[in-house]
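A single protein chain has been omitted from the complex, and every remaining protein chain is retained in its original position.
Here the chain labels run A and B in written order, and each chain numbers its own residues starting at 1.
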Amino acid sequence: MALTIRQLASALELEYVGDGSQEIVKAAPLGTASKGSFAFLRDASSIKLLSETQASLVILPKEFAPHCPSATLVSDSPEYHFAQALELLYPRPRAIEGVHQKAVVASSAVVDGTASIGPCTVIEEDVHIGPGVTVGAHAFIGKGTEIGGSTQVYPNATIHHNCQIGKCCTLHSGTIIGDDGFGFAEHQQGWKKIPQIGRVVIGNYVDIGSNTTVDRGALGDTVIEDHVIIDNLVQIAHNVRIGANTAMAGCSAVAGSTIIGKNCRIAGGVRISGHLTIADDVFLTAASVVYRSIKKSGSYSSGVPLEETRFWRRNYNRIKQLDKIAKRLFEIEKNK
Amino acid sequence: MALTIRQLASALELEYVGDGSQEIVKAAPLGTASKGSFAFLRDASSIKLLSETQASLVILPKEFAPHCPSATLVSDSPEYHFAQALELLYPRPRAIEGVHQKAVVASSAVVDGTASIGPCTVIEEDVHIGPGVTVGAHAFIGKGTEIGGSTQVYPNATIHHNCQIGKCCTLHSGTIIGDDGFGFAEHQQGWKKIPQIGRVVIGNYVDIGSNTTVDRGALGDTVIEDHVIIDNLVQIAHNVRIGANTAMAGCSAVAGSTIIGKNCRIAGGVRISGHLTIADDVFLTAASVVYRSIKKSGSYSSGVPLEETRFWRRNYNRIKQLDKIAKRLFEIEKNK
Partner (left out) sequence: MALTIRQLASALELEYVGDGSQEIVKAAPLGTASKGSFAFLRDASSIKLLSETQASLVILPKEFAPHCPSATLVSDSPEYHFAQALELLYPRPRAIEGVHQKAVVASSAVVDGTASIGPCTVIEEDVHIGPGVTVGAHAFIGKGTEIGGSTQVYPNATIHHNCQIGKCCTLHSGTIIGDDGFGFAEHQQGWKKIPQIGRVVIGNYVDIGSNTTVDRGALGDTVIEDHVIIDNLVQIAHNVRIGANTAMAGCSAVAGSTIIGKNCRIAGGVRISGHLTIADDVFLTAASVVYRSIKKSGSYSSGVPLEETRFWRRNYNRIKQLDKIAKRLFEIEKNK
C-alpha cells in the first residue's frame, strides 16, 4: 500500500507542508525511520530525534514543525492521526462474509449477512450477530447473547449465554465473558454454589484483552461502559461496573461489586478489593493495592521500593518493628 | 418459572410465615426487590434495607423475622437456602444427552450414555466420562483422563492426559488442567526440560475458575481435595496440594510443591512461594505475599497502605532508610 503525502493529508483532514507528491509506504518510529516512512512526534521529549529523522513525513504539533527536516502534517493529536494513517496504509484484511462451512450455528441464531463467522466457531440458539461482525475461529457464543454491529470477536474467545455486547468492540483471543461469578454460600457440607443469574453488559467501542475474564453478575449485571479499554489477563469479578473511558492495564483485577468511575487509569498489576467505590478520574500507579474506596479524583499509589536484596533484607525486617520504633521515638520526645 | 411460597418452603424444608399462596417469580437484592421477588438477609448489617423491602419473601435468620414487612422463610443459613431457591426458580437448562455429531471422540473413549458432549469437543483415547457429565464446546480431554459423574466441563476448557477429575466438579472456560509443570534443569546449552510425569488429581465438588491453570506433577501428583473452590486466573504449580474446603480468590498463585491446609481462605492476588506448608484454617488477606511456612491457624497479611501519590513518594523513599533510622534511634536511646 502506498499513498502520497497529499492523499494522506486529505484523508486525515490535516494540512501538509512540503512536497505533497512524495509516496509514503510504511510507518516507523522517529528514530529509525527511513525514506518513504512516516512517523509522529508526541511532545518535546523526542525533539532531538526529530531533527535527525530520515522519515519522509512527520505528524507533529504545530510548534515543532520548524525543527522538522522533512514534510510535516500538523496535528493537535499526533498519535491519534498517526493511528488513522496506519489504518489507511495497513488496512486490515476484510474477513470473508458469511458462515464458514465448518462453523456450528444453531438454527434459531440470527446472523447478519454481512457478518463473518470463522471455522469451528460454535454459535448457540437465539444468538444475534449484527452487521459487519467478525467472529474468529474456535470462538463460542452462548445461547441468547447479542453482539452489536462491527464488533470483532477474535479466535478462541468465549462468550457465555445471555450477554450483551455493544457495537465496534474488540474481544481478544482467550477472553472469557460471562462465565459464573465466584459466589458460594458457606455450609456444613462445604461450599454451596450460588447460581449466577445476572449478565455481562458491555457498551460500544470497548476493547477487552487476551485471556481476560469478565464474570457475569450474581443477581444484577456486570457492566462495562462505552469506550472502556482493558488489557490482557485482567479479572473483572461479578457485579463490577467500569465507568466510560476508563483504561485498565495488564494483570489488574477488580473484586466483586466494586464500582469504578469514568476516565480512570488503572496501571498494570493493580488489585482492587470488592464492594468499593472509586471516583471518576482516578489514576492508580502500577501494582497498587486498593483496600478502601477512593472518593476524590487524583493519583494514588502503594508499594515499596526495589532494592538490592542484601539491603532490602535489612529494611524488610525493620517494617515488622515499625510500630515499636515509632513508639520509642515518641517516648524520647516526651522525655526531652 | 414460578413457585408459591408454600412450594418453595416445602422444597427447602423450611417453615414460612405469611401468605403461602403468593407466587414468587424472581430473585433480587433486598434493596431493589419488587413484588413477586424473593431476597435474603444474611445479618444485621442490612437490617435497614429489610424494614423497607418490597420483596414478597425474605429468607432470614429467626431473630430478624419480626422486622420483616413481607412473608419470611426462617433459616440458619439464609445464603445457602437462597442458593437452593435460585436453583429451583432458575433451573439450568439440561444439556442434550449424547455426543454432538461435530465432536471428535476416540474409539476407545468410554462416554456414559447420559453424558452430553458438545460440538467441536475433542476426546482422546481411553478417556472415561461418567454419567450426567457435560463437556462444553471446544473442550479438550487428553488420553486416559477420567471425569466423575455430574461434573461440568465448560466450553473451551482443556484437560490434559491421565488426569483424574472427581464427581460434581465444575471446570470453567479457559481453565487448563494438567499441562506440564515449570520444571527445567540448568545446563550449559540452556534450560533442559524435565518431563513432567505426574498427574493432576481433583476430588469431588471442586470448582475451578476461568483461565485458571493447574499444572501436572513432576514425579508425584498435583492434588486438589474435595470441596475446594478456586476463582479465575489462578496459578497452581506442580506438586501443590490444596486441602479440602479451601477457597482461593482471583489472581492468587501457589508455587511448586507447597502444601496448603484445609479450610483456608486465600484472598485475591495472594502469592505463595514454593516448598512451603500452610496450616489448616489460615486466612490470607488480599494481595499478601507469603515467603515462609505458616504453622498456626489465623489471619495473616502483608502489603502497604494506598496513599495519594505525592504523600506516598515521601514515605516510599524512607523505607530504604528504615534500617538506618532504626539504628539512629537506638543510638539516641543508648546515649540518654
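Just so we're on the same page, contacts are C-beta pairs under 8 Å (C-beta built on N, C-alpha and C of every residue); 3 or more make two chains touch, one makes a residue touch a chain.
Note that the structure is a prediction, hence the values are computed from the model and not measured.
Asks: Among A:Pro119, A:Gly149, A:Gly220 or A:Gly274, exactly one should touch the missing chain; which is it?
Replies: Reading the full complex, the residue touching the unseen chain is A:Pro119.
Asks: Where the complex has a chain not shown, which of A:Glu124, A:Asp179 or A:Asp231 is the residue touching it?
Replies: A:Asp231
Asks: For the full complex, which residue in A:Lys102, A:His275 or A:Lys296 touches the chain that was left out?
Replies: A:Lys102
Asks: Have a look at B:Glu13, B:Glu52 or B:Glu186 and name the one touching the chain we're not showing.
Replies: B:Glu186
Asks: Name, in rising order, the residues on chain B that touch the hidden chain in the full complex.
Replies: Touch with the absent chain occurs at residues 104, 120, 122, 138, 140, 142-143, 156, 158, 160, 174, 176, 179-180, 182, 184-187, 189-195, 197, 211, 213, 215, 219-220, 233, 235, 237, 251, 253, 255, 271, 273, 283, 285, 288-292, 294, 298-305, 307, 311, 314-315, 317-319, 321-322, 325, 328-329, 332, 335.
Asks: By the contact criterion defined above, which parts of chain A meet the unshown chain? Give residue numbers in ascending order.
Replies: 27-29, 32, 77, 79-80, 82-84, 86-87, 90, 92-93, 100, 102, 118-120, 136-138, 154-156, 170, 172-174, 205, 207, 209-211, 226-227, 229, 231-233, 244-245, 247, 249-251, 268-269, 286-287, 303-310, 312-313, 316-317, 319-323, 325-326, 329, 332-333, 336
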